[in-house]
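Contents: one structure, followed by commentary.
Part of the complex only, each chain left as placed.
In this document, chain identifiers A and B correspond to the written order of the chains, with residue numbering beginning at 1 in each.
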Amino acid sequence: MDKAPLSPRRVRDSTVEVTHLVMPNEANVYGTVFGGIVMQQIDIAASIAAMRHARRPVVTASIDSLDFRRPIRVGQAMILRAAVNWAGRTSMEVGVQVLSEDLMTGVRETTNAAYLTFVAVDERGRPSPVPPLQPETDEERRRFSEAVERRRQRLERLRREPG
Amino acid sequence: MDKAPLSPRRVRDSTVEVTHLVMPNEANVYGTVFGGIVMQQIDIAASIAAMRHARRPVVTASIDSLDFRRPIRVGQAMILRAAVNWAGRTSMEVGVQVLSEDLMTGVRETTNAAYLTFVAVDERGRPSPVPPLQPETDEERRRFSEAVERRRQRLERLRREPG
């Protein structure tokens, strides 16, 4: 559409925080949250970050492996922090940190770190250009290079797998 | 339960941010979000702030009048920021600021400012003590005094109304 180069955007321009109170329907009969609910919340938070960066609709292209080390329970809060780590021509990597918070004790624990890639799309669902990412801090530059390495591994993984 | 005075807590200890992506079921057939959905999101964000301050379950005691000045639409994000403005013996006032964000343009607009009171409760639902609030900045002290004035008006309103 527009051919002029898009102006770069900073990491903090698209950072997202979601605090979610866990409901009974999101847990098994023992009150432990389903892994799939955590994944769904991760995808929503990450897609908001990606749309903020791209200012376009996005579709999830991939999610890296996830480990669920500590259970989250009904009545606890889930805190999700999502930020764009890397942006290419039409795709982006978003990192999401998930913490559980026991609202009765204030204890917070990191439960997951997730990496997702999104592709920006136009009205017909075709890949569409996104602005470059402008990392500003050392931390942001480290996350950028790690994302480039994860992207290399993802492309290799896709090459190995049958279409 | 515990008779020792509770140590005061700061405003930032209980501040909550929720970013919510508006879904089709939350809007009328023209894509405008139902006022009741905004109210529900306000109540959830505010109750997390209240629980963070009290470290106890809380029940909503009241919400002040709300004006819906600008419509929020399906596919936009709602951003809710909740903070405890004032804390008494067993009750707290929480202020919530609601913004809409058009993810395709980045335009944000303040759509609501809401004030809710919550009562902390024990396992049997009886009012239960909460820590004092320690405002730190001029802004927090201003919000504290305004909350005291709103509380005065609320108590007067309750006195006027039949039980």
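Simple rule for what comes next: contacts are C-beta pairs under 8 Å (C-beta built on N, C-alpha and C of every residue); 3 or more make two chains touch, one makes a residue touch a chain.
Just so it is clear, the model here is predicted, and its values are computed rather than measured.
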Identical protein chains across the whole complex (2 displayed): 6
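As a convention for this text, only the chains that are shown with their structure count from here on.
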Whole-Å separation of chain centres (CA-atom averages), chain A against chain B: 27
Chain B residues touching chain A - in the complex, by the definition given at the top: 16-21, 44-45, 47-48, 51-52, 55-57, 77, 101, 103-106
